Structures are given as structure tokens and as C-alpha cells.
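Up next, chain A:
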Amino acid sequence: MRIAVFATCLVGTVMPRAATATVRLLERLGHTVDLPAGQACCGQMHVNTGYGPEAMGVIRNHVRAFAPVLDGRWDAIVAPSGSCVASARHQQADVARRHGDGPLAHTAEQVAARTYELSELLVDVLGVTDVGAWFPHTVTYHPTCHSMRLLRVGDRPGLLLGAVEGLELRELGEAEQCCGFGGTFALKNAETSAAMVADKADEIVATGAEVVTAGDWSCLLNIAGALDRRRTGVRAAHLAEILASTRDEPWQGAAL
Partner candidate 1 sequence: MTDPTAREEMLARIRAALGARPPAATAVPRDYQRVGSLGRGSAEVLDLLADRLEDYRATVVRVAGPDGVPAAVGALLAEVGSVVAPEGVPDAWLGAITADVRRDEPALTHAELDAVPAVLTGCRVAVAETGTVVLDGSAGQGRRALTLVPDRHVVVVLADQVVHAVPDAVAVLAAHPERPLTWISGPSATSDIELVRVEGVHGPRDLRVVIVGRTSS
Partner candidate 2 sequence: MSTYLGMPTVRPHPDTPPAAPLRWGPSFPQAARQTLRDEQLRANLRTATRTIRDKRRRVTAELGDWEQLRDAGAAIKADVMSRLPELLIELEANVTARGGVVHWARDAAEANAIVTGIVRAAGAREVVKVKSMATQEIGLNDALAAVGVDAVETDLAERIVQLAGDMPSHILVPAIHRNRAEIQEIFAHRMGDAPPGLSDEPRALAMAARAHLRARFLRAEVAISGANLAIAETGTVAVVESEGNGRMCLTLPRVLVTAMGIEKVLPTFADLEVFLQLLPRSSTGERMNPYTSMWTGVTPGDGPSEFHLVLLDNGRTRALADELGRQALHCIRCSACLNVCPVYEHTGGHAYGSVYPGPIGAILTPQLLGLGDEGGPFGAHDPTGSLPFASTLCGACYEACPVKIDIPSALIHLRERALHPDGGHPPTATDLAMGAAARVLASGRLLRLAGRAAALVGRVTGGRPIHRLPWPGSLWTRVRDVPGLPRRSLSAWWRDRGSR
């Protein structure tokens, strides 16, 4: 398949390793991968913060960048982020319609219908759960809220992780509790967010896992930041990074 990667604004600027892992993983599975140059952001941060009108330009750019999928340039679009895919799928068209741009809403819906979160793409579209990865670590998985509740990815990440050679999965307590990130919530309600991520970090430490993983670097940034501050030694890796890791090219964490 020809697959376009939507890196997302956060991964694209501060955590590119999730995007490069996604590219390497898909190529290893035999697909042709593209990283469309016009892409930037889905608009979620602005919309969720109450800047819907301001988000219109962002959404317009996103739809323009990925609209070639409708002409067959790619077979699918994938993003290493549950919340950005959820924004494309459940939010962009609504916002466009509310702000009076019906044609944009229509195209956004069409593009979103071909946009997948990584675990969805692998399991549902490519039909693969064993991607041939090797990751000799104990790992715990945090199901991010938007992957779980908006996309309903369910046990897909678990199936993928379960097939990784050498990986030992540790169950996370109170897994479904939000980590407290919430985009600008982490700044606007800094104390509450801090209390929430402290609980999440406690639960992660209690698993004894070496690595915490999730399908979204935004939540992981929050979780990893709290774990690092406490010097817990637990490291964070995006699901894509684990699945991209092999004996030949093992995961190296922060190195790019």
C-alpha cells in the first residue's frame, strides 16, 4: 500500500522519533510511505481550547495537505496519535460546518474516512498483529483517553504488543484514568493536572515496568515528564517505537 504519514504537529516538532518509527515500521512491512510536505496540524489544540474560529485555517491546511488521498495518491493516511485522528474524524467537519464552510466539512469527512490511528491501520487495514518486532523489556501500556473512548481502539495495541518478541507486558492499575494532560489543561489547570499525573506515575511505577507506552506522545510527554522529574528510571516509548524495534535496529530511546 501507499501510505501517507501524518506526523502531527507535536511529534513533527518535538518528538520526531514516533514519526520516524512509523515510517520505518511500515516500510519494513513492505509499504510505500510518504510524508506530505504541506502537513502541519489537525486543529485540535485550537478547537479544544475554545479557539474554533482561529482553528479554521489550521483545519483547511490539514485537509488541503491530505486531500490527494481522494485522488488516489495514497491508499491510506496514518497518524501516530489517537487524539489527532479523533480530531480529524469527529471534530474537523463539525467545526467547519459550524463556522459556515460546508465544502470544507465535506472534504474533511472524506479525508478522515481514510485516516487511521496506527494500531487501527495495522490490525484493521493491513491485517497484521505480529509485525516482527523485538523489544526485550518489561512494558506497561496506558490506553490514552481519546484512543480508548473516541476511536475505541480497544485491544488492538494489546494484540500488537503481545506479539512482540521479548516483550513482557505488565498490567497498569487504574489504566483508564486520564493522565491529566488534556492539552492546554496542563497549563490552565496546572495543579490539578499535576495531581492527576502524579497518580498515573504512581501506578506506572507500581507495575515495575522499565518502559511505559501509549499511542499518543502528547499524553506520554506528560507522563514521561513526571516520571523523569521523579527520577523513576521508567522510560517512555510510543507504540510505534516499540513496533519498529528489531534485533537489527533496536530501540534507542531519544536518539534520532
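As a working rule, a residue touches a chain if its C-beta (ideal position, glycine included) is under 8 Å from a C-beta of that chain, and two chains touch if they have at least 3 such contacts; residues count from 1.
A word on the picks: all candidates are chains of the complex that A comes from, given by their letters.
The model shown is predicted, which means the values in this text are computed figures rather than measured ones.
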Practice problem: Please find, within this complex, the candidate from 1 or 2 that touches chain A. | Solution: 2
Quiz item: Taking the complex as given, what residues does chain A use to touch candidate 2?
Solution: 7, 9, 11-17, 19-20, 23, 35-41, 43, 45-55, 57-58, 60-61, 65, 94, 145-146, 149-150, 176-178, 180-198, 221-222, 224-226, 228-229, 236, 254-256
